[in-house]
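Worksheet for the structure shown next.
Note that one protein chain of the assembly has been removed; the remaining protein chains are unaltered in position.
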Amino acid sequence: MGGLIAIGRLRVSSEFDDEFYLGLPKSLAPWDAANHVAQFLSAWLEETLKQRQFSVDSLNYVINELMENAIKYAADGRIELAVCVANDALLVSLTHPLLESRAKIYQALAQQVFEADPELLFAEIIERNTDADAGEQTGAGLGLVSLRQNYQAGLAFGFQRQDSSEIVQTTTQVSLPWQ
Amino acid sequence: MEANTTELRYGLESFRKDWRHCAIGSDFLAGTHCSSPQNRELASTAINEMLELAFKAGADASKSWVQTAIERSEMSLSLDLTIKDALIAELNLAIVDFQSSPDGYFERYLGHESPGILFGLSFLAHDLNAKVALTMSIDALHLQVLLPLLPLPEPVWED
Partner (left out) sequence: MSIRTQDYQAHIDEANCKLILSGSLRLNAAPEYQPISDLMDAACVVAQQGSPAILTLDLTDLRFLNSSGINLLYQFVLKVKKQGGLGLRVLGSNSNAWQPKSLSNMVKFMPTLELVMT
């Protein structure tokens, strides 16, 4: 991999009126950090979301899913979460390092999730998980598909190889349209 | 940004819409770096004072922001807060007063009906033995607090 590989349209912070950013080292994120971060951000943004009649629980779910994947799969380094208020949508972006071997798997999954019919892919993943051992189950895939299927989320992904290293900075961006 | 630092950055305007942001932010940041309940409460108290200052001292400008960074060493917490577009002119006298004697500032305002805007910081220095530094640039206020933690065993995170 070299340069930035993007799947879908990655939106940049200069587009937004309001942005919230959280960066933390992966070493400070135990398993239940996903829950803590999700609840923190949901509480922090509660008033903003109420004004837009956007479900706090929905944001909680999105952040929890993204953080769970980051905590499970990220290489050592920083996990960076940004939540931006745009005119048309709420944007949640998560960036973290991945080892190149895992980044390739994730890129293939991202492409599949981006292109496929979410309902068909959801059913396919559930069936696949029924046959797989517990350790092989595709948690990340189901979480991403559920965002498209149940939250009408737009997804975009970025993969940026770091110079002379096996680390790929990976961004997952979820666009949640206002109702 | 240092590798072991937790960083929060947010728009001042939305931050100032709700007082609860101070408690929400301080509890979360303290919880990220401290496992023992006593140190968590200590850290949350300190961070809360800093966020309250950001709340009071920030201008109502859509492009203003606050950046909070926290790093933990074994026995202390290093807290940094930058307020872009702080109300520098209003704070000037208070900052000079505070810097000349944080203890004096604390004792002067302790029990006062309208404690000075920096009373919270002077409390950190006076009661929590924190080292506090304030610096200003043309459009930003920068706080640094070094908070000593209690020598307690920190529970180990289990996956």
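We call the chains A and B, going by the order they appear; numbering starts again at 1 in every chain.
Throughout what follows, a contact is a pair of C-beta atoms (placed from the backbone, for glycine too) under 8 Å apart; a residue touches a chain by one contact, two chains touch by 3 or more.
The model shown is predicted, which means the values in this text are computed figures rather than measured ones.
Shown chains touched by the missing chain in the whole complex: A.
Interface note: of A:142, A:155 or A:168, the residue touching the hidden chain in the full complex is A:142.
Considering the whole complex, the residue from A:57, A:115 or A:166 that touches the absent chain is A:57.
Those residues of chain A that touch the chain absent from the view are 31, 34-35, 55, 57-58, 60-61, 64-65, 68, 72, 119, 122-123, 126-127, 129-130, 134-135, 137, 139, 142-143, 146, 149-151.
Heads up, the rule we're going with is that only the chains that are shown with their structure count from here on.
Work out the mean CA point of chain A and of chain B, and you get 30 Å between them. Residues of chain B that touch chain A in their complex: 1, 3-11, 13-14, 17-18, 20-21, 24-25, 28, 31-33, 62, 157-159. Across the complex, chain B is touched by residues 17-25, 27-28, 30-31, 33, 36-37, 40, 43-44, 46-48, 77-78 of chain A.
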